[in-house]
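All protein chains but one are shown in place.
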Amino acid sequence: MDFLEPVFFALFALGIIGAGLCVVVLRRITAQALLMALTFACMAGMFLLLGAETIALFQVLIYVGAITILILFGVMFTKQEERAYGLFFQEQTRWAAAFVLLIGLPVAYLALSFADPLTPSAKGGDLIPLAASLFTDYAFPFEVASVLLLAALVGAIVLVKRDEQ
Amino acid sequence: MDTLLTLLIVIPIAGIVPLIVFFRDQRAVKQVAVVTTFIELLVSLVMLAQFHVGEAGFQMTESHAWLPSFGIRYELGVDGISVLLIPMTTLLTFISVLYSTGGAIKQRIGEFMIVFLLLEVGMVGVFMALDLFLFYVFFELMLVPMYLIIGIWGGPRRVYATLKFVLFTLAGSLLMLVGIIAVYLQSGPPGNRTLSLPDLLDRSGRFPPEFQFWVFLAFALAFAIKMPMVPFHTWLPDAHVEAPTAGSIVLAGVLLKAGGYGFLRFAVPLFPVGTQAWLPILILLSVVAILYGAIVSVVQKDLKKLVAYSSVAHMGFVTLGIFVLNQQGGVGAVLQMLNHGFVTGALFLFVGIQYEKTHRRQIADLGGLANTWPLFTAFFGVFTLASLGLPGLSGFVGEFLVLLGTFKFNPPGGPGGLFWGPLAAIGVILAAVYLLWMFQRVMYGTLREAYRALPDLSPIEVVCAVPLLLLTVLLGVFPQPAIAIIEPSVQRILAIAAGASQVVLK
Amino acid sequence: MTIADVVAVLPEVAVTTTALLVLLADAVVGRRAARTWLPVLTILGLVVAIFAGPRTVASHTAFGGFVVIDTFATFFRILFCILAIFATVVAPEYLERRAIPAAEFYATVLFSTVGAMTIALSSDLITVFVGLELMTIPIYVLAAMARRDRYSNEAGLKYFLLGAFSSAMLLYGFAWLYGLSGTTTFAGIAKAISAGGLTNGPTLVALALVTVGLAFKAAVVPFHQWTPDAYDGAPTPATAFMSVAPKAAAFAAILRIMLGTLGPLALDWSAVFAVLAAITMTGGNVVALVQGNVKRMLAYSSIAHTGYILAGVAAYQAGTSASAAVLFYVFAYGVMNLGAFACLIYLDLEGTRGATLDELNGFARRQPIGAVAFAVFLISLTGIPPTIGFVAKVFILQPVLDAGLVWLAVVIALNAVLAAFYYLRVVVHMYMYDVDANAPRLLHPNLLSAGLGIAGIAVVFLGIVPDFLYRWALQAAAPFVLR
Amino acid sequence: MIQNVWLIPAFPLAAFLVNALFGRRWLGRWTGPLASAAIAASALMSIAVFLEVRAGAERTIVPLYTFISVGDFHVDVAAQVDPLSSAMLLVVTIVSLLVHVYSIGYMAHDHGFWRFFTWLPLFVFAMLILVLGDNYLVMFVGWEGVGVCSYLLIGFWFERPEPAGAAKKAFVMNRIGDWGFMIGMITTFLVFGSMNFVDVFERVAKDPPAQGVLALIGLAFFLGATGKSAQLPLYSWLPDAMEGPTPVSALIHAATMVTAGVYLVARSTPLFAAAGPVLAVVGAVGALTAIFAATIALVQFDIKRVMAYSTVSQLGYMFLALGVGAPIAAMFHLITHAFFKALLFLGSGSVIHGVGNVQDMRQMGGLRSKMPLTYWTMVIAGGALAALPPLAGFWSKDEILGSAFKNGYPILWVVGVFTGGLTAFYVTRAIWLTFHGQPRDRHLFEHAHESPRVMTVPLLALAAGSVLVGFIGFPPDNGLIHAFLGPVVESAKDDQIRPILAGTNWAEFLLLAAISTAVGIGGILIGLSMYSRGRPEPAAVSRAAGPYYDVLVNKYYVDELYDRRLVDVGKAFAGAAWAFDIHIIDGLVNRLGWAIKLGGGGLRRAQTGVVGNYALSIVAGLLVIMVVYGGYATGWLHR
Partner (left out) sequence: MTVPLGAFIAVSAALFFIGTAGVLVRRNAVVILMCVELMLNASNLALVAFSRRAGQLGAGNPLDQRGSVFVVFVFVIAAAEVAVGLAIILASYRNRPTVNVDDLHEMKG
């Protein structure tokens, strides 16, 4: 299995970066959404490689599932059209590329400085410890997060519900 | 009474309450305002009577913790300098309020009186505060009311003028605030810091020369703008021209004094080395102000502008007197402040009265008014003469002492008193030129038909003018009682400055 | 989770419960009753929250160290509750007129308040991030809450997109911090970083990302551009709240993270912060100067105030007084800025969208109480005594000078002059230009006027008697002593 | 009596106060007699004081109260009663009294009657302060006080523009002189540590400071004197001052105020004496002014202007005397001049009054018959002015010229003698044109009348003075006045001042007197010949003189120089200064505001409203911050 890891890693990395780039570059919104889902899926693979099975599962459930679908709904509800830039300063691709490369390349380079090799993952999964810490140590942020969801819920409803009259 | 000074601050505030209650009743508003300012005047006179002449230090001091976690105190006190400036303030305020009840303020009189009483709090406080922070608070407290007075009850270009006034003043005072805080930090180790002037004077030997250099600059900018010294004076003509009469009176009579007072009270004794470093420039600017203000006054077409520019020249004498750093100069500067308060206040009062009657302020539109207004002419003439420094009236004593001090001024290196003194004295000639020319064009000559039926001074206006006249004459003929009050304190300040600068330089 | 833990977060529980009760009550009671009683319920809940918190100065932890109840947290809890109360007080009439669902508005404000409070009491990256999001996401909703108002939509959308973007940056920075230190607790990270310092490349990346993320939340130039549009477009009561609470929360986060966590790098970031502070206050003021719309002008002015507060952060070397100055200023800013925006509600009730200067002409005649209150807030924002704004500026200047940043102090002073120009110009229009005599008097919602009146008096009162507040700020700042 | 010397100025002051407060409403015409009575009281007191001084009270200081005392500077309001001041007291109060009485008649029909009698006693008060002060500061108070009264009284008819302008001109030119006074006074204090005459002169005598310093002080005081006493170059206000009522001209601009400069220099004799070349300057300026003004007086037609230039000229004589070291002669001339010039003015006033406010002599003529009393008194005064023996002017002027000659200033003597001729000529011309010949304006002549008694009695009194006062200087160099004023100059131990108490050298006196009298009579004869016989015809003379005549008629174009050139240049300068104020100083401020607004506009445009741009600026900010942090980390940026 170990020798496969670099292969899988390469595959997933390729998937993440390639699909991510496509999301940015492509012009068809549905394709973009699906490619985003692909990125999420590859990410789940990465999580598996890192031994975070539970996270990977959540990733699939929440991202590949819920979020992608939500976004697809959003796409469906709105009319999509690409228009030419109306104002010259809206065209900023070159600047954006330059800045992002100027920042991204050094950051990526610095990222490689985390050179520690990772030990093979111990078996047994991460679900139990994760759940345990989530509901004990992290009880407070967990509660806050639930309030957050509630707030988002209320907010989303109030924003999209039809007017009463 | 050991809370007399606080009482002076409280009275105007207390007067605001009935003003708000009777807000809609014009008569009541006027009565309340007049009575309040009159009580304030009486109390300030009581304070003056209780003052022990001949003692140099602060008297009637009050000191309470105010912001203990910051080491700031509510500390009041008067010495020979402020004990005269405060009654001047209360008198001018009373006169302004009294005059304003006579119909000069036509709208929102309730608001006007509230704002004016607030202004009085600031003005009185400035001269009593012994804590730098408290001083700053009062210093700025004068700002907003005056801003409103000019902006609401002013002339056609009031908004421009009032914003200019505020921005100029703030630019200076905020830098001073930085300076004050720097002083605070320098005053001692954390926990033992203070802004109380008496404490600071004990510690001012700790201010290193470079520190003094910069902090003095910060203070000097604030005061120079307030005075105003050339070249920071351009707000003054605009502010005066647009301000209502009452505003002009206190602006010229009191607010400008805050600058000179600040120099003398804080900047000089706290930063003697800084003072020395900036001395040549300040002397130069003072003399320039005297001459330049006078020269520009000569060509003014607007009566109020002329008096405003003449203020620049007169305040030049104040700064000159302060910065020659000797007793004659210092005492002369204080006397000049008093004199300028009464005389220029009176001139603005009369320009205002005149304007209320003729609705003209352009000198070219006036003329011959002496034919129909004998009383007005008499008063206005005396104040004009006092303003040009006629001996026997108050203007002379201050200017003379300042000149005397200037001649004595003998700095190591650089031009001395024998250079600056005669130059400054030229200002005395020029004052005669522009004031008499103004008087000639406004009061002398043939009277226009339109003005023939206009009435002379009303009883209220006479009541406003008489105390000023008496004071002008008294200060001119018998200046010594005032000098006796002022001198020890000036001497003390100069001595402190001299002592502290020796400590620092050693 | 023990009883003690619950007790520790009782105020948060109270606020959350209130939010739920408000939503529930809205569903239960009738429209008229709701209109009267929802604000009352909200305010009551917040008052309970204020008194539910601990009164002692002793700090303790709860939830296994994830919640720190110290003086700092207490300060901010109370501040956020006060701001929420104030925002609730000024809103009802506006919500009614603009057909904004009131219950959801109050609930959203309350949710955001919980988030802000969470930031203040957090002690690790996770809690602070969750709190930040709980604070922000309701604000997006608030901004967009006037659904049929295109400006509100635009404000919400812009704020949301950029807010999410910046949150992602902050999160990525957090991730790197975690990677660097192997822990998410503030104390742990601080310990790990003090070993390496900035010379470590990844530390640099993390620091930069965190700086930008937090700077965005506080609206620091050049990360501020969402601010004017979001403030401008949002419904005015929402603007009033979102201009103060998130900013206060952002500074709570900045203190917790930059000082409490990245303290070992303070030498580096404080230099950047000092420059950012100068740029921010100048940029905000200069652009505010040329605004014709008062709401937008106030938005820019709030950017300028960010600069002043940031200067206090940059002056960390002065010790407690720097953090205390930040806290005091945040408090002062909260009251006066919220009040200033709220004063625009009078005119908004007439249908304006953040009055232009000309629409304010004669305001003093049409709405005397509102005009006095507005003038007081503006004077306080200018920093003229005897108002809290002045004292706050003094408290900021003191550590700035103490830290040796004389140039920054001078920049602050000069900026205050710039600011005076446009603040006082508003007073000019209210008091010195008159509208024709026929202009009707403006509506006079009692709650709004009472709230503004009290706030105005508080602004002056605290300007005259600031000591207890400052002492409280000093206590609250005690956890952040770096020398 | 000396201890109560303060009553002397107190009476006029009281009159001033009473008239000022109650004059307009209640007193009305009673103001005149009231003021006169007050002055009379002062005059009586002055006589008493004078007698007491004569009886031996050489110098008494009467302190009243501390005026200013700051540090080492201490000045009392105190009177110094000594021969000099008591003599001046006498002159001032007596002439004032006469002028007051005269004015009751002269001003009778003026609606400003009460005002006139308010200001005139005030003037007397100020003049008395000037005279009595025991130090330069108090003297200065009086000095400026008389200046301002002069201002008020010149501008008495302020509804006309000319008096108003003349008043201002007078005050401003005086102020230029006062500048010098002030500098002299303050420098005196710096050098001597005191402003009291006694202290200063004692120091000069015992321990004189460097001559240069004294010269500076002397010149400064002399500048003050030129302003007040209308000497070159500050004389031009005096002719203009004739716009005031004639009694004012008589009192202020002939008899008293304008002599204050002489009094100042005489008072400071010890100081001047020790100041080296300053006295020579004084003498030269005096002589120059004397001849300069006399030449102008030759061709003026306004009767009062002739008298005004004559006054300037005569004051020049006094300074000449001071310059040649003869202060007693100067004081002597001051006294005689006070009488005869006051008389000339009052006489002119009587004429003007009589003919209905006409001053141009070309419209007069033949008035002798209509106003004989005026005529004869004027003749006496004219004779005194022309220094005909034995009238008062003869004695004093001759003493001046004699001193100039004896003390070694032959050029000044020549100038003086020649000016004497000119003086005789123009006074002859004036009297002839006014009183003799055919009436040139019939209408005017018909209505001319002699003045009422209240005016003529003072004329007579002054005429008596003009005849008799000269004898206080008899015998020459050794008369009453020399004995009396001797102590004033005695303290000046310097070879430049020669107290002329050596006794009379009759031969010398007669010779010199003969020469100057001859020149004077020559002048009179030429005048008579020109105006009574028409030989040579005055018009022909003026044609022949051509441009020179024009120069004289136009008063050497000095007014043009001062008013047009200097004033215009000054105004232009002031205008430029104001433009600088508005455009540069204020302009800079406004420009700054404008620049800030421009910057705001620029930054505003960066706020495009487009989310993408906002995000880009966030990223750009991130980039910069990273670079900065990188810089800190690597050390190429310093914190």
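The letters A, B, C and D name the chains in turn, as written, and every chain counts its residues from 1.
Note that a residue touches a chain if its C-beta (ideal position, glycine included) is under 8 Å from a C-beta of that chain, and two chains touch if they have at least 3 such contacts.
On a predicted model such as this, the values are computed, not experimentally measured, just so you know.
Visitor: In the intact complex, which of the depicted chains does the undisplayed chain touch?
Guide: Per the touch rule above, the missing chain touches A, C, D.
Visitor: From the listed residues C:V29, C:L44, C:A164 or C:A187, report the one that touches the chain absent from this view.
Guide: Considering all chains, including the one not shown, the answer is C:A164.
Visitor: Over the whole complex, note the residues of chain D touching the chain we left out.
Guide: Within chain D, the residues touching the omitted chain are 604-605, 607-612, 615-616, 619.
Visitor: When the complex is taken as a whole, what residues of chain A touch the one chain not shown?
Guide: 2-3, 5-6, 9, 12-13, 16-17, 20-21, 23-24, 29, 32-33, 36, 39-40, 43, 46-47, 49-52, 54-55, 58-59, 62-63, 66-67, 70-71, 73-75, 77-83, 85-87, 90, 92-93, 96-97, 99-100, 103-104, 107-108, 111-122, 126, 129-130, 133-134, 137-138, 141-142, 145, 148-149, 151-153, 155-157, 159-160
Visitor: For chain C, enumerate the residues touching the unshown chain of the complex.
Guide: Residues 124-126, 129-130, 133, 137, 140-141, 144, 147-151, 153-158, 160-161, 164-165, 167-169, 171-172, 174-176, 178-179, 182-184, 228-229, 232-233, 291, 296 of chain C touch the chain that is not shown.
What we mean here is this: only the chains that are shown with their structure count from here on.
Visitor: Chain B to chain C: how many Å between their CA centres?
Guide: 42
Visitor: So how far apart, in whole Å, are chain B and chain D when each is placed at the average of its C-alpha atoms?
Guide: 36
Visitor: Could you say which residues in chain B touch two or more other chains, in rising order?
Guide: none
Visitor: Please list all residues of chain D that touch 2 or more other chains.
Guide: 613, 620, 622, 626
Visitor: Which positions of chain B touch chain C when the two form their complex?
Guide: Interface residues on the chain B side: 66-70, 133, 136-137, 140-141, 143-144, 147-148, 151-152, 158-159, 162-163, 166-167, 170-171, 174-175, 177-178, 181-182, 184-185, 190, 214.
Visitor: Along chain D, where are the residues that touch chain B in the complex?
Guide: 20, 24, 65-71, 73, 137, 140-141, 143-145, 148, 151, 155, 158-161, 163-165, 167-168, 171-172, 175-176, 178-179, 182-183, 186-187, 189-190, 570-571, 573-575, 577-578, 581, 585-586, 589
Visitor: Over in the complex, which chain C residues touch chain D? Could you list them?
Guide: Residues 157-158, 161-162, 165-166, 169, 198-199, 201, 204-205, 207-209, 211-212, 215-216, 222-223, 225-226, 228-229, 267-269, 271-272, 283, 286-290, 418, 421.
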